[in-house]
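Take a look at subunit A:
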Amino acid sequence: MSIAVLYALVGIGLFCLGVYALMIHAHLLRKILALNIMGSGVFMVLLALAGRTEIMPDPVPAAMVITGIVVAVSATAFALALMLKISAVTGRAELNDEEEK
Partner candidate 1 sequence: MNWNDWLPLLLIACSLVPGLIIFGLAEQRVRLRTTLNLSGSVINLLLVAWMLWGVYHGQHFETRLPLLPGLDLVLRAGPLSLLFVTLSAVLWLLTTIYAIGYLEGSPHRSRFFGFFSLCVSATIGVAMSGNLITFLLFYELLTLATYPLIVHRGTEVARHAGKIYLRYTLIGGGLLMFATVWLYTLTGSLEFTPQGFLHALGDEHRPALVMIFILFIAGFGVKAALIPLHGWLPLAMIAPAPVSALLHAVAVVKAGAFGIVRVVYDVFGINFATDLGVTAPLAWLAAFTILYASMRALYQDDLKRRLAFSTISQVSYITLGIAIAGPIAAIGGVVHLVHQGLMKITLFFCAGNLAETLGIHKISEMDGVGQRMPWTMAAFTIGVFGMIGAPPTAGFITKWYLGMGALEAGQSWVIWVLAGSSLLNAAYFLPILHRVWFRKPPKHWPEEHDFGRQETSWMLLLPPIITAFLALGAGLVAAAAFSPLAWAKLIAEREFY
Partner candidate 2 sequence: MTLSDYLSVLFLLAGAVFFLAGTVGLLRFPDVYTRLHALTKADNVGLGLIVIGLAMQAESYASVGKLLLIWLLVLLAGSSISHLIAKKALQKGVRMWRR
Partner candidate 3 sequence: MGDFLLTMPWAVVLILLPLVGAIVCFLWPKNVNQLGLVTLAGVFLSVVGLGAWLLENGVYHHAVGGWNAPLGIHLYADGLSLVMLGITALVGLFVSVYATAYFDRVQSEQFWPLWLFLLTALNALFLSADMFNLYVTLELLGLSAVALVALAGGKAALNGAMRYLLASLLGSLLFLFGVALLYHTYGSLDLAILSEQIEASPTVWMALGLISAGLLLKTALFPLHFWLPPAHASAFSPISALLSALVVKASFYLLLRLWLELFWPISGSVAGLLGILGVMAILWGSLQALRQTRVKMLVAYSTVAQIGYLFLAFPLAMGAGVTAWNAVMYLAISHALAKAAMFMAAGNLLRFGGHDRIADLDQLAQRLPLTVAAFALAGVSLIGLPPSGGFIGKWLLLEAALMQGRWDLAVVIVLGGVLAAMYLFKVLGYAFTEASTPSKVTAVPVRMEWAALLLASGAILLGFLAPLILPLLAIGTPFDAFSSAQEVMS
Partner candidate 4 sequence: MCQVKKAFLSEYFLGVPREIYLTFLTRGLLFSLIWWALTNGDLSSWVIGGPAVMLALIVSMLLIPSTPLVWRAGVKFVFLFMLRSLMGGIDVAWRAFHPRLPIEPDLIEYPLQLPPGVAQVVMVNTVSLLPGTLSAELHDSVLKVHVLDGQSDVKTELMVVEKHVRRLFGLT
């Protein structure tokens, strides 16, 4: 096992924690946090595994992660705005599980 693999495993851990939290939490802000942490986990795996060889770090995963971070920020900002709107309309920052009658 190398340090790369250590970080990759941490990434997997983060990802799975995120998935679990996303599923069980009701509050939207928490779900958004969970998605962000999941994203970080994926990015970490992506980048960590690039460091398996010591010679020269692979720039392509780094570029992908940067792109991914931008996308994640966009999505987070949008999700937060949507959450606020929901909260303003329904009074709760949760999804209504029951259908409207």
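Quick note on selection: all candidates are chains of the complex that A comes from, given by their letters.
Worth a mention:
Keep in mind that, in the parts below, contacts are C-beta pairs under 8 Å (C-beta built on N, C-alpha and C of every residue); 3 or more make two chains touch, one makes a residue touch a chain; residues count from 1.
Here the structure is a predicted model, which means the values were calculated and not measured.
Contact annotation for this complex: of the listed candidates 1, 2, 3 or 4, subunit A touches only 3. Across the interface of their complex, candidate 3 is touched by residues 15, 19, 22, 28, 31, 35, 38-39, 42, 45-46, 49-50, 52, 60-61, 64, 67-68, 71, 74-75, 78-79, 82-83, 85-86, 89-90, 95-96, 99-100 of subunit A.
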